[in-house]
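Now for subunit A:
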Amino acid sequence: MREMLLAMGYDRWVLPALLLIPLAAAAIILLLPGDAERRWHSARAVALAAFTVEFLVSVGLWWSFDPATPGWQAAVHMPWIPSWGISFSVGIDGISLVLILLTTLTMPLTVLGSWTSVRTRAPAFYTLMLILTTGMLGVFMALDLFLFYIMWELMLVPMYFIIGIWGGERRIYASVKFFIYTMLGSLLMLVAILYVGFHVGNPAAPPGFGYDDLLTRLSVTPVAARWLFGAFFLAFAIKVPMFPFHTWLPDAHVEAPTAGSVVLAGIMLKMGTFGFLRFALPLFPQAALDPTIRAIVLTLAVVGILYGALVALVQPDFKKLVAYSSVSHLGFVMLGIFALTLQSVQGAILVMINHGISTGALFLLVGMLYERRHSRLIAAYGGIARVVPLFAALLTIVSLSSIGLPGTNGFVGEFLVLLGSFRTEPWFAFAATIGLILAAAYLLWAIQRILFERLDKPENAGLRDLNWRELGLLAPLIACIIWLGVYPAPVLRRTEPAAARFVHLVEHGYESAHPAPPRTPIIQPPKARGR
Partner candidate 1 sequence: MIAPALQAAALAAAPHPLSGTAADWVWALPLFPLAGFLVNAALAVVAVARPGPADPSADRHSAPDATAAGEDVAGHGPGAGDADAPPPARHRFASVVSLVGPLAVGLAFALACAIFAAMARVHPTTPFVQTYFHWIPAGDLQVNAAFQLDQLSLTLVLVITGVGALIHLFSVAYMGDDPGYARYFAYLNLFVFFMLVLVLGASYPVMFVGWEGVGLCSYLLIGFWYADRANADAGKKAFIVNRIGDFGFLIAMFLLFVQLGTLDYTGVLAAAPGGLEAGGPVVTVICLFLLLGCAGKSAQIPLYVWLPDAMAGPTPVSALIHAATMVTAGVYLVVRSGLLFAMAPAASLTVAVMGAVTALFAATIGLKQWDIKKVLAYSTISQLGFMFMAVGAGAYVAGIFHLVTHAFFKALLFLGAGSVIHAMHAAYHATHSHEDAQDMRNMGGLRARMPVTWILMWIATLAIAGVPLFAGFFSKDEILGTIFDRAGGSILRDAHWLGIPGGVVLYAIYGMGLVAAFLTAVYMTRLMLYTFHGQNRTGEAARPHLHEAPWLMTGPLLVLGALSAVGGFLNTPAFLPIGPAETLARWLDPVVGPATALIAAGAPGDADPRRGLLLSLIAAAVAATGIVVAVVRLGRSAPVRAGAAPETGIESVLAHRYYVDEAYDRGIVRPLLAFSNRVLWQGVDGLIDGLVTLGARVWVWFGGIGSALQTGRVGTYAWALVVGALVVLAITIR
Partner candidate 2 sequence: MLAESIALSALLFVIGVVGVLTRRNAIIVFMCVELMLNAVNLTFIAFGRVYGYGAQAIVIFVMTVAAAEAAVGLAIVIAIFRHRQTVDLDSINLLKG
């Protein structure tokens, strides 16, 4: 398979093609003729076709990617603004690979999920979704900080409109809040990017934004590194979102249309954690591993896990509940990244994927329910398992995956994060494990109040069960839930070199600045005790 793809020159054109296909489809949609009804039908068909092609093109990466080969794969470098050292450089490692595949898998499903629910200004909606996709994929594959920033902003604008136009009742408030929060962080990041661009190697030399270049030749003072890390941290922490910066998330999730929520939770939240993995830590290891900063970040991560879970427990709105559960899950990712062991980082990557799948599926399911009854409130339902058994079965499976039941994907990721974190940060890992108990509590209680108990609302008695389209769009997600739970080894094999490289880069960068060993595990191996 790999040989066949390489013979086609696959790895030379695939990444630019992935960026261009959505843009081309967006242009086609804008040119569609006909009245509103016909344009709606043709726009969604074009969008679905484009996303399907996009997925089929991207899926070849799974085989063409060779974990044994070091360095970036399928890389493409083209000069862009040479005088400022800016180039169009894209390439992938294992982490980008899985996130790109997650994106291309999710997008066709969101189109199917909006198939009947988005009717007003449908061409604009699908155009924005397509542009958004280019932005997200660009973020995952950019190897140039300037390109990265462009892509980062490119995905912000379409999401603003998607929430603001097709959202719920408080959509304007939510979209503005989302936009300003994100913008605040990303503008500071822009300043930081420009600063590092001008501090590569010789100060007299022209600036450079190439990622590899920055890794090897960036020279900033420790104080500057802290400020720069702070700027990146704020941008990414808002996006994750970490604990005190999370309040945009519940509003944005709740008000966004189904497709918006799915993309937001499933993919866009991973931009933040991906940013930590790719940029914030490897570029400024001495700042990131500073004991105080590290303790603060780990504390925020664990607080996020417990806080998100506890607040989710008391949410009357199911979408809000899922939003707070995202705060909790992404806390695991942050814990895994900053615990900095191979297992914890591998787990963090896996939790990113799992959260994309499970939470995406949860939002799709809520969307289906909302389409039928126009209510997101848990109290509006009850006992509907009897009338919509298929829906009930799928919601239960997806919830169990989100709870982290072994045999589903959720378990493997969280297990690795906690086990890996336990090696370096046992107390934080210990506290985070409590989050697993709370996860069971809030989700089981919610699905009990939705699916079980008495069917006491007359308007629920006539609910339609899932149709073929809805089943079909959920089936790939359910398949992934089981597959990644039972046999995650292929994914882990592909991400392991990238995770190992990340750990090495950060630890090496830190130790070169601090000759003494940075950390001593609290629980020492017995031999070290000298018994």
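If you want to know what made the cut, all candidates are chains of the complex that A comes from, given by their letters.
We adopt the following convention: contacts are C-beta pairs under 8 Å (C-beta built on N, C-alpha and C of every residue); 3 or more make two chains touch, one makes a residue touch a chain; residues count from 1.
None of the values given here were measured: they were computed from a predicted structure.
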* Structure fact -> Looking at 1 or 2, the one that touches subunit A within this complex is 1
* Structure fact -> Listed in rising order, the residues of subunit A that touch candidate 1 in the complex are 177, 180-181, 244, 246-247, 250, 307, 310-311, 313-315, 341-343, 346-347, 383, 385-387, 389-390, 393, 400, 405-407, 411-412, 415-416, 418-420, 422-423, 426, 429-430, 433-434, 436-437, 440-441, 444-445, 448, 451-456, 458-459, 461-462, 465, 486-489, 492-493, 496, 500, 521, 523, 525-526, 531
